[in-house]
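What follows is a structure written as structure tokens; I'll ask about it next.
A single protein chain has been omitted from the complex, and every remaining protein chain is retained in its original position.
Presenting chain A:
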């Protein structure tokens, strides 16, 4: 018997999609596309426009400007119940007066499937989410995680070609979130449906997505794979929102052949960068790419910045050092458990990193702190 729930995902294209509420622009002319069968995550802080975008795709929110195409066809004229998309809400939105089985059968009843077919598909969907024996329970008798599984089953039972998920794990605790993430990933692989997933949790985005669109203030900062975003962030916002970043502020000196240089008393080199010469910029380095060595040794060659360790944070599989720089700004260094150095809080240290691990990016506003002065002794270091 062929598995009828295997469906081909639809392609989604957003063209200059805009939503304005009065004077406020919630979504600002975004262009974005999801390939058929892709897992696309809209990642951003609250109020960044990601949920509004999802609601426009679902048809819950009217589009101010721009268009939404599903498989090349505009869906503007279609009300939500005719878009044939699945939707999973943060707070489950299970119908409290219907049993689990009736909840899952609901979309099938709307599609007027015969009863026998309904029963088979409902059992199938509940099986997929691992709840095959709870069909007769009422939603309130289930835990949060189980309720969200039911909501998932209800959204996939009619094999929609697009599944929209609005922070579906947001109301669950960490352990449950982790296990459900893996299940969602598995179900996505099984179904071949296009998933559009909204979250503010960058770890979740990294675990689940084929590609991630990072939202900020109604605009998309960057779209790319988890690896793209982490290793090649194109804006400071992305660098700080996806994973942790240490920033060394200064003025961009030169930008040639894809290389960035940051001015300071001591110049720093990066293999990549987009900052124009003379612009306020920051050199962005991931904390685990920075090495720490005592300052009394030989002065290191290459990129090196002076600082003082002000805090040590033990994290089990690694430790994080908070280091204060000469300009008063603070950066993090992460040492994994196998390579912890002897440096302690209070120690003055060199921070070193390789040019290939650094990128120079324009800071939006001029930094609210003085420029990097790596070689200058600042009184705060010597006062105690």
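Going forward, a contact is a pair of C-beta atoms (placed from the backbone, for glycine too) under 8 Å apart; a residue touches a chain by one contact, two chains touch by 3 or more; residues count from 1.
In this text, contacts and distances are computed from a predicted model.
Student: Can you work out the missing subunit's protein name as recorded in UniProt? Choose among "NADH-quinone oxidoreductase subunit F", "ABC transporter permease", "Thioesterase" or "Insulinase family protein".
Tutor: For the chain missing from the view, the UniProt record says "ABC transporter permease".
Student: For the chain that's not shown, point to the residue among A:11, A:123 or A:138 touching it.
Tutor: A:138
Student: If I consider the whole complex, including the chain that's not displayed, which of A:45, A:74, A:96 or A:294 touches that chain?
Tutor: The one listed residue touching the chain not shown is A:96.
Student: So which of A:147, A:222, A:303 or A:343 would be touching the chain we can't see?
Tutor: A:147
Student: Would you write out the residues of chain A that touch the absent chain, in ascending order?
Tutor: Its contact residues with the unshown chain are 58-60, 79-87, 89, 91-97, 106-107, 110-111, 138-140, 147, 154-155, 158, 164.
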